[in-house]
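Here the complex is missing one protein chain, while the rest keep their positions.
Per-chain numbering from 1; labels A and B assigned in written order.
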Amino acid sequence: MKPLLEVQNLSVQFDTLRGKLPAVQQLSFSVTEGEVLGIVGESGSGKSVANLALMGLLPKSSHVSADTLRFQDFDLLRLSSKQRRSVRGGLISMIFQDPMSSLNPCYRVGSQIEESINIHQPEVDSSHRRQHVEQLLQAVGIVDVERVYRSYPHELSGGMCQRVMIAMAIACNPKLIIADEPTTALDVTIQAQILELLAKLNREKKMSMILVTHDIGVVVEHADRIMVMYAGQAVETGKVDEVISHPQHPYTQALLHALPGYHSEREHRTPLPSLAGLVPDLIHRPQGCLLSPRCPFVQDRCKSEEPSIEIVSGRVCRCFYPLGSSGDPS
Amino acid sequence: MLVNPKSVANHYHRLRASGGLDVVFAFAQNKGAVLGVGIIFFCIVVSIFAPWMAPYPPDQIFVGKYTLPPMWFDGGVSQFILGTDDLGRCLLSRLIYGARVSVGVGFLVSLYAFVVGTLFGLVAGYFGGTIDQVIMRCTDILMAMPSILLAIVVVAVLGPGMFNAVFAVAIVKVPNFIRLVRASTMAEKNKEYIIASGTFGASHLRQMFINIFPNILAPLVVQTTLTFSDGILDIAALGFLGLGAQPPTPEWGTMLADAKNYFLSSPWFVIMPGLCILLVVLGFNLFGDGIRDAFDPRLKK
Partner (left out) sequence: MKSPILQAIDLKKTFSIRKTWNKVQSFEALKGISFSIEKKKTLGLVGESGCGKSTLARILVGIVEPTSGEVLIDGKSVQSMDSSEYRKKIQMIFQDPYASINPRKNAGTIISEPLVINSTLSKQEIRDRCLSIMSEVGLRPEFYQRYAHMFSGGQRQRIGIARALMMNPSIMICDEPVSALDVSIQAQVLNLLMKIQDEHELSYLFISHDLSVVRHIADDVIVMYLGEIVEKGTRQQVFYETKHPYTKALLESTPHIRPSEVSSKRKLIRGEVVGHVSVQGCSFQSRCPLVVDRCKTEKPELRQADSGHFFSCHVVQ
């Protein structure tokens, strides 16, 4: 089956005063219909930049290049600005981390949702629009629709605002939702509610989803496939259960082991294994594999040669010596 | 709950706008600002080296050489490059010495306004409550009056003269500083690093001057440069009205006042000091805008 979204060798560079900063390098992934792809990485790993590049939302100081950047039959790199507007919001929509600042504080919530419908479906007349908005608010689990419709963003809680953002995102029945840290600013109990809502939309409306997050737990519970990013590159991609239970890339393994909750039987207060050092400076990149200065299994080859993506039995891993099921290099 | 930057663009701005060197770099890319620095630098050099640069002392009278035009006009002589005034003094020399007065006045005005405004602003913003109310209502009253009118009133009370004029103009500028400093202090005092210092028992003075003050300096520097040019302009205006520097002090505003009777017969006599004021004020404004843009990453490309 042809995937809904196909990305091949996406690269994004920023011009900075210190030099060229390659924020995303040779990133390839795809999303099929109805699938949830989780992208995990630490801050600065390029996970958000990649998605902003898809949406064409990056600032002018960036250079985006790719072999393929295809959504349905649209080439996202060669859209006219009019086409881009209709794809953005109409076919792909985005949910951001901070719901409070993504809504305009000067207008009532209801009219902001109406506005977004107005842009993409101008043929709907105003009385139907109102009805449509109320249906949307119900769909995202808001009980007192009437009150929320007339509220200003500051009168609503963070979780409520995020529901409104989701209502706006699904207003035009998009095929793909990109959720960039949708629950990071929210409390755990609210986070669970919002994630449940997204999962429901995915199930019932067959919306594909890209779930960008730093929280592996969120991806484990809600994604079908996972892509782990490190320093602008995808280091490992695969089915969630396979990657989590048997990580092949040392970085994925380290990320999981550093979580206090990864081993439920872990001794109380034992030191957590963690990678030494920091994410490399991308402007002055280390030679060879980007993880080599921090990798516990580093070999001589890793320091001189940069590994490319290897596909082994349906799993994608960027490492010369992928880890076996025992957790050591095979 | 990541406190990381809300958008990615923001994140990269943080990378770029972090160092002091970057501010200089951003400043140097702004052509207007560099021009402003050039004008200011020239003006300062001229005022320091005035005795060596000026062909004559500013109050030396050449009998019989009244209102000569600049040398490149008919009737001009090469002895007086920009001509002479109605009393037969060399206009170029007076303008050069006038730079001294203007730069000094600008400096004094902004220094006074800076010190007094920062003091009151910090106290008002840091303590809040009644002190804040009292200080802010007083500044409101000061700001409710037209500034030049207020300066005239102050000079009328104290009597005309250079120092009284400086004092008057500085008082007018203080409220701007108080408001700016108060607003920045209020934003800064609830930040975690101030609270952290509080947990070590930092005194109020330490919090205000050692911890908060350096962090609100950026907008203050901008305000100070803009006040510099404002001060020069206001002093010139007072001089023009006869309330500032008294003759024979070579002050540009006073010179303008002297020249106004000769406007039709010898227009250069008016134009030259006017042009000087315009250039210096423009220089400081360009400089101030440049600094503001350099400090504020949001305005960067």
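Rule of thumb we're sticking to: a contact is a pair of C-beta atoms (placed from the backbone, for glycine too) under 8 Å apart; a residue touches a chain by one contact, two chains touch by 3 or more.
The shown structure was predicted, so the numbers you read here are calculated from the model rather than taken from an experiment.
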- Sole touch to the unshown chain from B:K31, B:K191 or B:K260: residue B:K191
- Task: Using the definition of touch stated at the top, determine which of A:G46, A:P99, A:G159 or A:G232 touches the missing chain.
- Result: A:G159
- What residue numbers in subunit A mark contact with the hidden partner chain? 42-43, 157, 159-160, 187-193, 195-196, 214-218, 220-221, 240-241, 244-245, 254-256, 258-262, 264, 266, 268-269, 271-275, 278
- Message: In the complete complex, the non-displayed chain touches which residues of subunit B?
- Response: 1-4, 18-19, 191-193, 195-203, 206, 211, 214-215, 217
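In this text, only the chains that are shown with their structure count from here on.
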- Distance between chain centroids, defined by C-alpha means - subunit A, subunit B (Å): 51
